[in-house]
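Now for chain A:
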Amino acid sequence: MHLMKTKAVLAACGLALSMAACGNAGGGGTGKDLAGKDVSCGDFTGRVAEICKAGKVTIGVKFDQPGLGFKSATADEPAGFDVEVAKILAADLGIDSKDVKWVETISDNREPFLEAGKVDLVLASYSITPERRKVVGQAGPYMVTGQQLLVPADSTVKDISDLKGKEVCSVTGSTSIDKINEKGAKGVGFESYSECVQKVLDGTVEAMSTDGTILAGFAAQNEGQLKVVGDPFSEERIGVGYSKKAPEMCTFITDSLKKAFDDGTWAKAFEDTLGPSGVKTPDAPMLDACQS
Partner candidate 1 sequence: MTAISSQAPTAAQGEPLVVLDHVEKWYGDLHVLQDINLSIKRGEVVVVIGPSGSGKSTLCRTINRLETIGSGTITLDGQALPQEGKALAGLRAEVGMVFQSFNLFAHKTILENVMLGPVKVRKSSKADAEKRATELLDRVGLAKHAPKYPSQLSGGQQQRVAIARALAMEPKVMLFDEPTSALDPEMIKEVLDVMVDLAKQGMTMVVVTHEMGFARTAADRVVFMADGQIVEEGTPEEFFTHAKSERARDFLGHILKH
Partner candidate 2 sequence: MDFLTNGHNAYLESFFYTLMLFLVSGVLSLVLGTILVACRVGPVAVLRVAGGWYVTIVRSTPLVVVFALFQFAAPMLGIRFGWVQIHIGTVDFTSFFAVAVVALTLYTSTFVCEALRSGINSVPLGQAEAARAIGLTFGGTMSQVILPQAFRASVPPLASVLIALIKNTSVAYIFGVGEAVAQMRIMTNNYASERVPIFLTFAAGYIVIVFVVSFFANHLEKHWRTA
């Protein structure tokens, strides 16, 4: 079942993050190089062929989300599940991961960067939404996750419904804030998740909310003080962004992901980044079809 799958991903991510935070496992360090495959660029068309021939690709990822896309001050390259999936895509274009140019994208500049051609692909915990698909192309999803609550360890809050009319922290302008309001709580926005964590710890708010993957990491960092509660009350389908000017990208990405799902590289990436805890890697999500 779909919901089950989501939960499995969340559980896996959460545990993985806790490990990463404590032991600097796969999610925290720099990932391994992935060599480009032997491909014939003539098999591709349009922009995909161009990139293949050039042997260089620019990919936007997050630099501040442990386990997904994170670059520590000392690291040369970002690391995380998003980054590993990006390397798989690059490899299918015949590009070595060391020839990938990583660009930090934040929530606000993902569409502008794609539209302006500053990046070829975006893998930055980029939720697929119909609204975004008006401006950019989104292929995938390659992961499905959902929004939960992080509360003090001694809190009696069990669910978002316990927080009607109460203030719940998340990142300013994020979809999480919107969702919180939709559920009858009052979203208050801060610049980063760690600031929200602080607001939960100092008692200004009763809870914070965002993707369960992220919350689990913070719960692990503050063991005994914070815990993740509640069923996911949103479903985030994380996909790959590309420019609308290059619709041929979609087929390439979808094919590449499908291959990775089938040949085990996707599962391997998950295990390396979010999976060092040993929790079973979830089933791969269903891929959206590309509009012709």
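Please note the rule applied: contacts are C-beta pairs under 8 Å (C-beta built on N, C-alpha and C of every residue); 3 or more make two chains touch, one makes a residue touch a chain; residues count from 1.
How were these candidates chosen? In short, all candidates are chains of the complex that A comes from, given by their letters.
Predicted model only: the values in this text are computed from it and were never measured.
Candidate 2 is the partner touching chain A in this complex, chosen from 1 or 2. Those residues of chain A whose C-beta lies close enough to touch candidate 2 in the complex are 107-108, 111-112, 129, 131-132, 134-136, 167, 169, 172-175, 177-178, 186-191, 195, 198-199, 202-204.
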